[in-house]
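Sharing a structure below in structure tokens format, with a few things to ask.
All protein chains but one are shown at their positions in the complex.
Chains: A and B, in written order; residue numbering restarts at 1 for each.
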Amino acid sequence: MATLVNQDINETRQASHGLATAGLAPGLIGLALLGVAAAIGYLAGLWQQFAHAYLLAVMYVTSLGVGGLFFVIGHHLTGGRWGTTVRRLAEVTAGTIWVSALLYIPILVAVLVGSDSLYPWAGLWVEGEFVSNDPILRSKSVYLEPTFFALRTVIYFGLWIWMSRTMLRLSVKQDQSDPMQRAKSMQWWAGPMVLIYALSMNFAAFDWMMSLEPHWFSTMFGVYFFTGSFGGALALTLLIAVAAQSRGALTQSVTTEHLHDLAKLMFAFVVFWGYIAFSQYLLIWYAAIPEETLWYDIRQMGIWPYWGLGLVFGHLLIPFLGFMSRAMRRNRSAMTGWAAWMLVVHWMDLAYLVLPQVRVESNVGITLLLGLLTTAGALGVFAWAWMSSAAGKWLLPVQDPRLPLALSYHNH
Amino acid sequence: MGLASADIPVSYSTPSSLERGKLGYVPEVWNDPPWIEGDNDYRSVTDKVCRIAENPRPPIAWWVGFLIAASIAGMFGALIGYLIVTGVGVWGNQNSVSWGFPIVNFVFWVGIGHAGTLISAILFLFRQHWRTSINRFAEAMTIFAVVCAGTFPGIHVGRVWFAYWLFPYPDTRLNMWSQFRSPLLWDVFAVGTYATVSLLFWYMGMIPDLATLRDRAKHPARRIAYGILSVGWTGSATQWRVYEKAYGLLAALATPLVLSVHTIVSFDFAVSQLPGWHTTIFPPYFVAGAVFSGFGMVLTLMIPAREWFGLKDIVTMRHIDCMCKIIIATGSMVGFAYLTEFFIAWYGGNPYEQFTFINRAFGPTAYAYWIMVTCNVISPQLFWIKAVRRSPLLIFIISIFVNIGMWFERFVIILSLERTFLPGSWQSFVPTWVDLGMLVGSFGLFFTLFLLFCRFLPIVAMAEVKQVMAHVDGLAKRSHS
Partner (left out) sequence: MTETHDTDEVIQPKRLGLLAQFAGPDELIAAAEKATDEGYRNVEAYSPFPVIGIDEALKAKGTVLPWIVFAMGLTGCLVGLGMQLYMNAYEFAGAIWGLSGYHYMISGKPGPWSIPAFIPVTFELTILLSAFGAFFGMLVLNKLPRLFNALFRSNRFADATTDGFFLFVEATDSKYADTETEAFLSSIGATGVEAIDEPTSGHALPNLIFLVGAAVGTLALLPPLYLYYVWAAPTSTAPRISFFKDMEDQAKYKAQNTSTLFEDGRSARPPIPGTIARGSGKDDIPLYYGVQQESDLSASNAATPARFAAFSGGKTPARFVQQTESDGSPDAGDAAPGDDGEGQPQDAQPADAGAEGEAAEPNWVAEFPEALKINEAFVERGQQRYNIHCAACHGLAGNGDGLVSQRAQKVSGASWTPPTNLHTEAVVTQPVGRIFDTITNGRRKMPGYAEHITPKDRWAIILYMKALQRSQNAAAGDVPAEVRREQPSAS
């Protein structure tokens, strides 16, 4: 058991500075894809479809970033040990939230100029006046007001960027000096941060996706978004770790044990997602109150019921049976496959939240295609942000006081 | 190999050489203090724990406590008899508030039980080693809390001798079956499963320790009793291997189970269309609240118990500190749910929903709401201060607040029934003396069972504590002989 600790280091532990340049390629391709999607949307008169597809893409990369942020905060909060070896990867992921913020700016502009291509309530504001007679919408017009909405969006992103920057900054400083003191300071910050995180995540989900259907509401929605996001971020962390290892990095420090633990946590969130999704559905289905069922009603039309069933199987039952077995969770290549699977179904999940809200008669296939294009584009930009942020950094918090414990850690 | 999450025990080999240029080298290693304090070895831990159950003359405090608790439990029994003979009219339940104290007490006690399972199962899966010192204690609490909880729906059916109607059976008179769409029937299955699995889990965890008591027993009667209870456990590697697997699997099963139980309890309310009851966040919010209240109760019981039974080395302030942190976390989650509910009540634009929440906070029963908020959301925040987490007295007081607050949370939910859609049917709820007597009586039953447990069974999971001593604290001490 103890042999691992005494090994000499053969692995790459520091990302090369060239990573930033290497990241330009996916970044530029990503931007190009976003441009292409926008052009298709504009020229083919599919502007509303494009708007929803774009929101989906932005939500996808945002969810990965905030999921990573929760991994970091949660790790410090629980005094985690095994997570130390992959903590830096999650920190860098969380550090990309500013890109999501930039990508969100066009949506914010659209809301501010009163375009209803995305949020129907935004179009109801004409020169500072709310013009609908719908009593329900009138009652919440104070909240669904473009300037207030923009302010809140800025606050959410501001808080997340501040939190992820703080954690990344402290962690990078820890590589150079005072590791013990920095570890304690990160642990201290994790407390208040988790409170801020919970509130901002909750309301961000309400604002950005729940308000696509302004009549509808569900208290569970924020938790639902969080659950999927954290699951996605775990899958991404696993994939990044495997990818780094295939390039000779972290080959010794991230062992089967750590991947196994990521897999376990991923499994837990597969189940937890199912729990949250089922509870929300059951309560709305059972009570059958029209203002709540309308959201699911939209999702009972066209391809969406099948999509929903796809989620039940793809996001819950298949992965549940798939990596229920311990042997599977310790199988590195199989878990790589499952992580990729989870990222795909996480996208499907967000698509289920966003795309059915397109309010014009249209071909779902085209909307999905636009969704894929924009998501690929946003992921390209995300990849660039990740790589340029990682460039030159240690991929392991090499001086962290808990690192020896993490390295010598064993599941039995 | 193997299915399911029985991945459990884990070890950290303490790195012996941390040279520069080696893989695990760090300038300073994080050293957690050992979980088991003092100069303890395997035998002294065994002695300390077994002494409590072996002592022929329990401390006078035990007798006093037991007599008080048993007489209150006796009163509970008498009240139940009175209820059965007279009918449910002896309660304050009425047309509007048709679910009065009985459901409040039921949900309260089920919630208390949850911390036990959480400590045994979820913390086990997360390899939180601090659970080992308190898990037996907490599991016992679960069982007794579920007993108390199960009493209320049992007597709430009015004619208790028809309680078997709760279960599906072929009925030749009506040709009807139980209605499986009803959350009340889900409750029967959920609470039944929960009680059964908790009992199995608790008992299985005790088998090795019962074997210890058997091997130490002097009196033949004790030897036979513990011998039968420990089913012939020898502690062979084969037995441990299967046992560990089974324990891990039970933990993996109990974790979703504990979530499901309070979720289903929350469905009792949330599947309805009543304002203040029908909200989608109820399931996780109820679970968080249950864990919160359960940890409150564990602290309430643990702080005096470690004092009286001399277990301070085994249940250390570090354990207490961890529990305090869980209290902050779950208390904040509960506060988060209150806030979300309030916001969505406004955002949803439903006037009835809005009225219910305004009424809760500023209506005639606002006192209940603010007791709930103060106890559940504000008082646990004191645990952010390290000095508070170090003071057993303050922790004890706050844990009492948590218990009170969580009882009031359920009471607030029930009080929504006072003022629903139709102002003509508004009615104020006034508990009767039987209601209050039964609430107090259920505590009597709980403490009676608990004190009996402390007297006769191993209250700390010795085998697990020893494993943590050997493999986590790195104190693999030699045995005496």
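We take it that contacts are C-beta pairs under 8 Å (C-beta built on N, C-alpha and C of every residue); 3 or more make two chains touch, one makes a residue touch a chain.
These figures come from a predicted structure and were not determined experimentally.
The hidden chain makes contact, of the residues B:P59, B:G232 or B:P351, with B:G232. Considering the full assembly, A:Y281 is the residue among A:W98, A:F130, A:Y281 or A:W341 that touches the omitted chain. Listed here are the chain A residues that touch the chain not shown: 1, 278, 281-282, 285-286, 288, 412.
Mapped onto chain B, the footprint of the missing chain covers residues 1-4, 6, 9, 11, 41-43, 46, 84, 159, 161, 168, 170-181, 183, 185-186, 189-190, 192-193, 196-197, 200-201, 204, 208, 211-212, 214-216, 227-228, 231-246, 249-250, 253-254, 256-257, 260, 264, 267, 462-464, 466-467, 470-471, 476-481.
In this section, only the chains that are shown with their structure count from here on.
Interface residues of chain A, counted against chain B in their complex, comprise 1-2, 4-9, 78, 81, 135-137, 139-140, 143, 179-180, 183, 191, 195, 198-199, 202, 206, 217-223, 252-253, 260, 264, 267, 271, 275-276, 279-280, 282-284, 286-287, 289, 291, 324-327, 329, 398-405, 407-412.
Looking at the complex, you find that chain B touches chain A at residues 1-18, 21-30, 126, 256, 259, 263, 267, 270-273, 278-284, 332-333, 336-337, 339-341, 344, 346-350, 384.
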